[in-house]
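Following: one structure in structure tokens, then a few remarks.
Only a single protein chain was left out; the remaining protein chains are all shown in position.
Letters A and B name the chains as they come in the text, with residue numbers starting at 1 for each one.
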Amino acid sequence: MSVPAQFEFFVDPNRCIGCQSCVAACSECDTHKGHSMIHLQYVQRPISVQTVPVVCMHCDSPTCAEVCPADAIKRTDDGVVQTARKPRCIACNNCVLACPFGVPKMEVEYSLMMKCDMCYDRTSVGSKPMCASVCPSGALYYGTRDEIERARPRSEPVNKFRFGNQIITTKVNMMVPRDSTMQHIDGQHIDVTAAMHEEPVNPSGMLENVFDEIG
Amino acid sequence: MATLPKEQDVLIDAFGPHLNRMEGRQLDTGVQPDKVVNTHCCFCGQQCGIQLKVKDNAVIGFEPWYAFPFNKGMLCPKGVKRYLQGSHPDRLITALERDPSSDTGFRPIAYDEAIRKVAAAIDRIQTAYGPNAFGVLSGASLTTEKAYLMGKFARVCLKTKFIDYNGRLCMVSAGAANKKAFGIDRAANPWSDILNADVVVIAGSNTAECAPITTNYVWQARENGGRVIVIDPRITPIARTADVFLPVKPGRDVALFNGILQLMIENDWLDHEFIENHTVGFEAVAEHVKQWTPKRTAEVTGVAEKSIRQAAELWGQAKTSFLMHARGIEHHSHGVENCLSTINIVLASGRIGREFCAYGTVVGQGNGQGGREHGQKCDQLPGWRDISNPAHREYIAGVWGVKPEEIPEAGVDCYEMMRKIDAGEIKGLLNICFNPKVSLPDNAFVTRALGKLEFFTVIDFFLSETAQHADIVLPGSLHEEDEGVVAQVEGRVIKINKAVDPPGDAKEDWRVIQDIAQALGRTHGMTFNSPREIFDELRVASKGGVADYFGITYEKIEANNGICWPCPSEDHPGTPRLFEPDSWNPIAKGAGPFYFPDGKARFNVAAYRPPAEDVDEEYPVILTTGRVVSQFLSGTQTRRIGPLVDQYPEPRIEIHPKLAAKYGIADGDMVTAESRRGDITLKAQVVTTIRPDTIFIPYHWPGRKSANQLTIAAQDPVSKIPEYKVCAVRIRKA
Partner (left out) sequence: MTFGRVGEERIVALLWGVLFTAILGGLIVFGSRTLAHFDAALVGYTFATLFATFAITYRYSMWLQRPPTRTYWVRGWQLFFSRKYLARNIRNWFAWVISDFAMNRFIFRRDRKRGLAHALIMWGCILAFAITFPLVFGWIHFETVPGDLTTYRTYVFGFGTSSFPIHSMAAFLIFHGLVWSAFLVIGGVMLAMRRRMRDHGAAAVQRFGEDILPLVLLFAISVTGLLLTASNTWMKGYGYDFLALLHAVTVIFTLLWLPFGKFFHIFQRPAQLGVSFYKDVGALEGMARCRRCDTEYAPLIQINDLIDVERKLGYRYETDAPEIEHYQRICPACRRSMLALAQGDLWQATTQTTART
């Protein structure tokens, strides 16, 4: 059993409404029942309701697996980076600290790292991951490339991310505007490090102005 | 004697809310369910399709129902965790009788005995004080069959005019406005008409939290090139990325829409042909809005003039559009005018009755649409008939097998019923699917009123805060324990399927009602054997009415994933989109697409009135209330589901840093907000995403955490909706 190649995962945090449906549904998946593996957080609640859902991006060359001293994290042939193998994981936290996307979770009481495995019990038999099934905003979407291209005429998927001088290529895609002009260094990529000093901006810049006028 | 039999904490200890979490079979990854039932979520008006997994007569989990077209498997967190309301430790599985001498305040009694006691009390009160001394409060989360039965039970069995329902707190402003403008009360378009709208206007709808699934439709419109205009005093998640955001001062919506209409007229962004041929009353409205210059509009609404102009420009020049609104503009003492002012800009644009040219209210409750169509409203008979219309009375009397004069006259709205209870006019009350102690405004008054009842009985599955006052509690059914239809936000009639049987002594609500009728010895018309039988009578009762269900059958619903009413005959496919140019309806009879004899829609002058209680020196801050995504209404169900409570455990006061600074309040401080009716002390959440003159408190909690300790019972004169969205408060650091 493996995840069919034609199905892909697409993430568009800009659509996220922070409802935590994904968090609720994640714990319903049989490979990690009772535990939610997805991260959903406010980016900076005092000034914005912007939220971000983070699933495992399933890197082609997963840093988490390579820094694992116990060799507990395996990427299956279908490109899914599996959760730590229970007999091996020694709970060192390296993967949690090394993942550039901040994905793995340390379950301290179990001495075990657990992470998003794209609901392997579902996706490996042709179904959809829980989070992307329930997400009511389309921030998380699982389907074919054809479907997403038809459904999202303004968007296009990108699967390269820049952290420092490192470009990471992932199995999971992130949606960006089709006409956006991104820096090209190693193909099209999203420069995450560049957001170091960013703050959430409410795109309607008028907001702050209006509130300023009220006083 | 409907006062609390014990201290609140004793009752909570015994009956909850306790938190149910995944355990046992729900957590076991090796269980094979006996069956998977296609049904719908029990919460909001979106009525998302969901599949429930059932094992040994218990719901053990869910599976997304990908094939249901409205939500395609999508769910909000409430839908995901809804299954945890079954097998709940708080579930009432016996009847209870008030007993202050017992440890818990109630003692379990045999179901039959409870029914006999309820019937005896009804009989005693009605014999002593007349039939109208006993009232009925019902709810819009009931299936349409049950809603229909409640109306019939009150009029035919109890012969009381006093029945009303909790839709009074929800959809009535939109309903009244729709009736005035279109002659029919239903979202005019299916949600698929959002997808290619040039402009989507969302007025007073925290869509992302209260109708989460609609978000995907809106984002999809944007993906297709549409622009989004959001009108709300808070930057809600749907507003965050809006193209134009109008942070309207609570209670000033009429001014805003009149201002937009004035700009449309000024710039001739009008569909003259449509106005000419399909509407009445434009001139009066045009004359009226002249006063709403952008400058004055900006002054009154607290929105920058520039933003108003941008919104008017986007709206005015759009080729297609979808305007939706919700409680944000409806929960006002001028809620009907608010809705009418939005309808005016829709009619002026001529963008209705066509694909992607749309208008609709985002229904709140699960059966908010269906529950307001078939006679559990105080002035209404099935099929959206009017209880004061002799022809309508006669038709329904025929269906019910009674004389027209036997049908009581119109009663009063639910809040007025509380006043009548307080005044001693109503002595006994039966309550189902309603938690007025939490959900009605100024709940100190509501509590006082309930305490004056001679007899109070509640049908419920949990001991809600209101049920705690009951003399007899009858164990009713959960959503998954019965079948029936509901009409969701688009007016699509869909089918709730039964997944499990009611546990213990609990019974389907319609059986409980009929058992009472039988114990009273008034069984006429109350002898249905199944929801299907009730539905078949409802179909006939609605036939020829505006809300015509005659052509809808259970089979047809299942085969088509729902049928939109009106559907006058079995070969009729239903009506997903109202007001299509050549459409026929029983009122216009071909004269035009709208539900008036001339077939034309009505412009209505919407005059601006300030809120009933405006801010002043003594109470200088506006309080507005609303919801959070993880809770639903009065929280009877959602406050018992562990993961949902974890998500947002306690109400907080949202407050802008500028306002907070004025009172020396920091994030996380305890803050007291006080109105003329009550006070509340909660943790402050200091955020820039709310107007600095306004604070927000979500209303899902009871007792000292209830936002409705503060709210005002001012009501719209037409719809009788209470003004939850504006009252004046003062705040201080606690």
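In this text, a residue touches a chain if its C-beta (ideal position, glycine included) is under 8 Å from a C-beta of that chain, and two chains touch if they have at least 3 such contacts.
The model shown is predicted, which means the values in this text are computed figures rather than measured ones.
A.B. asks: Which displayed chains make contact with the chain that has been left out?
C.D. replies: A, B
A.B. asks: Would you mind spotting which of A:His32, A:Lys128 or A:Lys160 touches the chain that isn't drawn?
C.D. replies: Once the missing chain is taken into account, the touching residue is A:His32.
A.B. asks: Could I get the residues of chain A that touch the absent chain, sorted low to high?
C.D. replies: Touch set of chain A with respect to the missing chain: 1, 12-14, 16, 29-33, 39, 41, 43-44, 50-52, 54, 63, 66-71, 82-83, 85-88, 90-94, 96-103, 109-112, 117, 120-121, 124-125, 154, 161, 163-166, 174-177, 179-180, 182, 190-196, 198-201, 203-206, 209.
A.B. asks: For chain B, which residues touch the unseen chain?
C.D. replies: These residues touch the chain not displayed: 29-30, 227, 241, 243-244, 304, 306-307, 310, 314.
The rule is short, and it goes like this: only the chains that are shown with their structure count from here on.
A.B. asks: Nearest whole angstrom, what separates the Cα centre of chain A from the Cα centre of chain B?
C.D. replies: That gives a centre separation of 36 Å.
A.B. asks: For the complex, give me every residue of chain A touching chain B.
C.D. replies: Touch list, chain A to chain B: 14-21, 23-25, 27-28, 30, 33-34, 45-51, 128, 130, 133-138, 151-155, 202-204, 206-211, 213-215.
A.B. asks: Chain A touches which residues of chain B in the complex?
C.D. replies: The contact residues of chain B facing chain A are 22, 27, 29, 61-62, 64, 66, 71, 73-77, 79-81, 208-209, 212-213, 215-216, 219-220, 222-225, 235-245, 247, 302-304, 306-307, 629-630, 643-644, 647, 656-658, 667, 685-689, 691-693.
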